[in-house]
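A single protein chain has been omitted; all remaining protein chains appear in their positions.
Going in written order, the chains are labelled A and B, and every chain counts its residues from 1.
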Amino acid sequence: MVGFFLLPMVVILTYSLLTRGTYGGLGLPWTLENYQRLADPLYLTIFLRSFLLAGVVTVLCIPLAFPLALFISRSGRRKLLWLNLVMLPFFTSLLVRTYAWMFLLRDTGLVNAILLKLGIITSPLPLLYNDGAVLLGLVYSYLPFMVLPVYATLERVDPALLEAAADLGERPWGAIRRVLLPLTRPGILAGSVLVFIPSLGSYLTPDLLGGGKSILVGNVIQNQFTSARDWPFGASIAICLMLLVFGLLRAWESRTGEGIE
Amino acid sequence: MKRRTFFLGMAGLSGCTRDTRPRLNVYNWSEYIAAETISRFEEATGARVHYSIYESNEELLAKIFSGNSGWDVVFPSHYYVAPMQENGLLAPLNSSQLPLLSNLTEDMQHPVWDTNLDWCMPYMLGGAGIIHQVSLKVEEPSWQLLWRDDLRGKVTMLDDPADSIGAALLKLGYPLNATESTALEHAKQELIRQKKILRAYLNSESRQALVAGDLLASHLWATTSLLAIAETDQLTYYYPREGFARYADCAVILKESKRRDLAHEFLNFLLRPEIAAANAKAAMTTTPNALARELLPPSLRESAVLFPDAETLALGQWFAALSPEGQRLRDRIWTEVKAH
Partner (left out) sequence: MSLTLRAMAGVIFAFLYLPLGALIAFSVNDSASTVWEGFSWRWYLELWNDPQILNATANSLLIATISTVLSTAIGTLAAYALWKRRSRTLITTVYLSLVTPEVVMGVALLALYQAVFRYLDIQLGMHTVILAHVSFCISYVVLVVLARLRTMDGSLEEAALDLGATEWQAFYRVTLPSLTPAIAAAALLAFSTSFDDYVITSLVAGVDSETLPMLIYAKARRAISPSVNALCAIIVVVIGTLVLLAQRLQKS
């Protein structure tokens, strides 16, 4: 049974290799300089921007995911079917989904074509190549990750509670606010983590939809390993990101007391 | 038990080849070769060519850096040749195996970056200028067009630090390869200023939008521009009078290659006039092959975009390889521009 430790160990080994890389994997003397370079307002700003973007994506996902999850949990026998339908787009490649948005949003794309046809606008709107497009793409890509955990917690809510709330004179919206939301908090938190983390490190979506005008952590890392050819520096950024993510996870884990299920 | 079968499987796969012909692995830019060139080479030599493409020098470099990528012939831009050679990645070229080198134009037989062609063979030349809609009023061919406020939201620059920082430097009157921090700071400010009217940093993606009329002016390479102009007569191209960047994509043989003779044959094959002409026609690029130029159709042979007159050509500057500090400074400037 020792065999299966092999590959995960390779992954860990890779990370330790990265550390060695930051200390000079390409012939430079061993140094902490790469980490010091990071303590620069420029990179801190980029980290901050990435956090902010990931945060917005996460916050946007919540009001979108909730109705979906609620709908599924009340679908009786067809629950599993609806669940699968929600997860289905997620399984189609991230690349395909991002490309789909390129197809829709570009100046000669479908959205503009429809708006032009309907006479709502007279010239195409610049929908693509900006932060909004990136936001849209990211929300679209990671929404299912929020739906699943919220649905899971909804399933454990006793329907009698909702009935009780209704009996006590609460209108449906109030019932949701006062009863459901607090109960589904762990699900929302879990979903937030599942959305936040990939959004933070995302590279492909901002690359294709953002028009290269803004730069996020994922882009910087990738950049270091390609055009800048500064592998040690890139590695140090990657390690920092990993540590941040790991720290977040641990913090969340200690608060909720459960692992990722 | 699982581990053993795993390793056996791997060994089996990597040893698996049915074809016994000698094989050459060629890695080139996309849309940079005529469709028949490869098959004609295979017929002529009985070898098999595996041809794949990349979109940027950095992509290429990342792959071959280990010295064990599997590629034999690659086509870096000229300013990468010296760094690659210094990193021990290249095999020296044997001129006795390349008799057709004399087909190249005089200046390309002794280029600035490799005077005796010890390491590389110029394959295609290019430049980066400005393409714009004919309907636009342009008083003089200048970089200023891309900074004009009335073109707000309809201009793009190349998503390449060397090209875009270079353009800003040239616009401000600095040399293309300036490394002093004052010059670069100045260029950085210029680029940040431009971002307000910039639609995006795009490479060949801008071509579609230009043809459709959604973009008014773009910083674009000559070859891509020609491809766009071929699709519509509403576009035109010029080289800015402040100067423009020139580059040459050169064929090199990697040191790791075990088939250097075959690689040399391939390079020599590319130098044949009819082959070089076919490639230049397909890629719509400037060929450094004098004999091939004669064989091109007049529209390409006399094209001011591909073969600018001597006066314009004099304005061109070659990219130079940067020192690590220079590279670092440039990269930082680029990150700052993007982060604003």
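Observations on the model:
Please note the rule applied: a residue touches a chain if its C-beta (ideal position, glycine included) is under 8 Å from a C-beta of that chain, and two chains touch if they have at least 3 such contacts.
Values in this document were obtained by computation on a predicted structure and should not be read as measured data.
Note that the absent chain touches A, B when the full complex is taken as a whole.
From the options B:Arg207, B:Arg246 or B:His264, the residue with contact to the chain not on display is B:Arg207.
Considering the whole complex, the residue from A:Ile46, A:Val134, A:Leu154 or A:Ile197 that touches the absent chain is A:Ile197.
Interface with the hidden chain, as seen from chain B, comprises residues 2, 6, 9-10, 13-14, 25, 27, 30, 50, 52-53, 55, 62-63, 65-71, 203-205, 207-208.
Within the entire complex, the positions of chain A that touch the omitted partner chain are 1, 3-15, 17-18, 21, 25, 64, 67-68, 70-72, 74-75, 80, 83-89, 91-97, 99-104, 106, 108-110, 113, 140, 143-144, 172, 197-198, 200-204, 208, 218, 221-222, 225, 231, 234-235, 238, 241-242, 245-246, 249, 259-261.
Here, only the chains that are shown with their structure count from here on.
Separating the centre of chain A from that of chain B, both taken as means of CA atoms, is a distance of 35 Å. Interface residues of chain B facing chain A in the complex, by the touch rule stated above, are 1-3, 56-59, 61-62, 153, 159-161, 195, 198-202, 208-209, 212, 214, 327-328, 331-332, 335-336, 338-339. By the touch criterion given at the top, residues 3-4, 6, 42-43, 45-46, 49, 106-108, 124, 126, 129, 210-215, 219-220, 223, 225-230 of chain A touch chain B in their complex.
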